[in-house]
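With one protein chain removed, the remaining protein chains of the complex are shown where they sit.
Labels A, B and C are assigned to the chains in the order they are written; within every chain, residues are numbered from 1.
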């Protein structure tokens, strides 16, 4: 079927490619003309403006937004006046589900339909397909099924789940109508919350493995340094590329994230290409906020988020408070970083 | 090759089956004769005692222990006197790596070799193969390679890792010589530590999804209950079996653990078959202990372990301390569990 | 000076008593006439309605609200139309500071001033005085100084802080103008966030002390139970009332909260009067939300809040997910609560 796509960044343009490959017709637009140019040879129709895009789409139109969460509202401000009753807007980006609820309510009087499509898959999605978590009216979502089916990975992307009746649900194809407006982004949000926790678990474990040679490094023997009682227990120099590779087969912690880190460690065992400033793009914050509203404990996610903040230096003042207190009650003087007990990064 | 197997519980007997299927010869022993009987039709040789087993093995003998960590030392007390210089003992159970170091040192004067083989794979290992993390002397480990190769899942169990040179390492087959004595169980220990964190991340996320209907439940409106400001944002009744199924394809959090929970939720969406008392079998504790010795932060693992303790009621007194303090400074009276704000389990 | 007080619950009525004792004139109102009656003999003027109260106050009026956060807006709806330009509203309850900002903005066109006064002190405040954290316009706050000075504990409530110039600030008396509108409740909010963390630290430590006899209790010796390697190290039966009492003198962790728990433990060493369902009244949630917005790590507070949710059963489904996963990959069967390793509460 025909789809308008607004936003041709990494994600948007790959999704267009996958749709074209699946036989769909795409009319595309981006504020940067170069992004449109790049796709023209794929067989898309480029639009010179939002007006032009809307004019080129058959009614009822289906327009997919794949823009940063921060510019969805401004994009809608330009687009919505051009749309008509019965048209469908799909937000496939990382919007907060509460914005979906607000936007949908604003569009309702004009009978413009709104669908939120949480999209996971990242840069691998062009090949692997995208996992789609969808919220909105049932019949509107069903109308878009051909689009979702092409973007999704398909049944063969995973082994059948034992006990499931086949063909019972589109979940097996990799897309799911989760519920009313916002349900798609809600599920995607929690997906990312889980992602933070899973990533942190691997990161922590690999860090422990990396320091398994702690007994080989000299330590200060002063009152500010806890002695390592049994240095003979920490004499291992582990090859993390090998360890992550072996875990990929048969272990309990096999996963796609493990596949990725195993590949990265092959050529950069010390991860020298990274400095360790870890960004967060909002979903983790929103998941935590939802957990708080629900009164549901989310300690793993909380810690994973706090660690990202700390990686950017945001714990510095708190750490200085601790040092100051230790000085005040115990006369403890801070050690400096170039002393021999300095941690191996 | 020939292998003696002591301990024919769930893991040990499945491993024997896999070894027999791979053309190896197994002499087996268990304190419970019935466990031996069950395997006889698989073509194994049953031993009536440790002496009998040792007598039936060609020198240099290879004996694999697959017994609970708590009985390894007592088993060794009976077995070791029967062994001779050049024989090899493999501990495939969940021993603490520091016990490996101690045991190996005790065996060294008698030139009995010791290999620690951390084994992951659980009840699925018979079919999927076992991920093996191995510590010990290089030539001894190499001598056992045929055994490891059969137990391991094999190259085809996962897609090749981009960037890796093929055939470079046994890690691609699913077994790895990680380093000297104890290195195998050290890596397995951290594997389980990661497992705790990953499991907790999924559990927490699914719990948040389950309570996405919080706005539909009545709340008390008293000073002890935080009001839910926007109940309209928590009106989702999500089908967790469907959500976990859709995540299996194309999402960032696809994993074997997700496959398992997706299958369980098909027939028990509310997990009514479980009460939520979560055991721990030691590796998480040891991983945390290693992190502490190394001076490496492990907050995710710490929290995951604490949650298990709490699930068994071990936080009760701490919670009562909190209630008492709240009463003392603020006059707050505890709410009882049968009030209408009671959490949905 | 003259003050109107709306809300004569525990906090409001004690504050009126303290104000009367300090020579102020109070006109009081509560939706429950009995609450007014109780105060009449203290020398207050009772008002029969909001209208009556407003009529009895000299201009510019000062009206203090001490009502639950959930009814501030409805109270204001009735009160504000009765007020005039120059009057001052003080919210001394536990409002969210963002509501202060909103309310103040709504009152500004009518030139009604708004002051937020975060109040700490609890049931002991009548005697000890109240710690007041205040936000609002500087001259308005100064106008109310006599009220604040009487409510606050006064200089002698603590030893002078070494290095401080005397008389430099009202902080020494126990009240502080923290900044513009909302600053008072912001500081009070974070105060409560810290309170959660401090309380949790004591609770956790006391719980560890309580279980110092773990080596005296039998444990199961099965694969689901981690053995206690050195039961001889956990043979202590500690008297927590004595321990908390000794900590009150000279230790690093002396505090008012410790004083309180020491007193409670005197007569209820096992805290049998409590069940351990710990409520939260919102400030912890808001503090965490502020930390998230600021991008500042708050793991201690996060965990303390999550623990309260868990104490009310909100982790149950997550725990069942963990049990289900353990069963699925490892064949682990849940232990039941009446087995001998059951935790001491």
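For the reader, a short list of remarks on this structure follows.
The definition used in the following text is that a contact is a pair of C-beta atoms (placed from the backbone, for glycine too) under 8 Å apart; a residue touches a chain by one contact, two chains touch by 3 or more.
Remember, predicted model here, so these are calculated numbers, not experimental data.
Although it is not drawn here, the omitted chain touches the following shown chains in the complete assembly: A, B, C.
Remark: the omitted chain is touched by one listed residue; of B:130, B:274 or B:329 this is B:329. Summary of contacts with the chain left out: across C:9, C:60, C:146 or C:205, the touching residue is C:205. From the options C:186, C:274 or C:309, the residue with contact to the unseen chain in the full assembly is C:186. The hidden chain makes contact, of the residues C:14, C:224 or C:307, with C:307.
In the full complex, chain C contacts the hidden chain through residues 97-98, 101, 120-122, 125, 128-133, 152-154, 157-159, 161-164, 169-176, 178-180, 182-183, 186-187, 190-198, 200-202, 204-205, 207-209, 211-212, 214, 226, 228-230, 232-239, 242-243, 245-259, 262-263, 266-267, 287, 290-291, 293-301, 303-304, 307, 343. For chain B, the list of residues touching the undisplayed chain reads 252, 285, 288-289, 292, 294-299, 302-303, 305-307, 309-310, 312, 314-315, 318, 329-330.
By the touch criterion stated above, the residues of chain A touching the omitted chain are 10, 68-70, 122-124, 199-200, 202-204, 206-207, 210-211, 221-227, 256-257, 260-261, 263-264, 268, 271, 273-282, 285, 299, 303, 307-308, 310-332, 334-337, 342-345.
Here is the rule we use: only the chains that are shown with their structure count from here on.
Chain A and chain B touch with mostly matching residues; of the residue numbers seen at this interface, over half occur in both copies. The chain with its CA mean position farthest from that of chain B is C. Here the CA centre of chain A is 37 Å from the CA centre of chain C. Chain C has its Cα centroid 42 Å from the Cα centroid of chain B.
Put simply, the C-alpha centre of chain A and that of chain B have 28 angstrom between them. Counting only residues that touch two or more partner chains, chain A has 252, 294-299, 303, 307.
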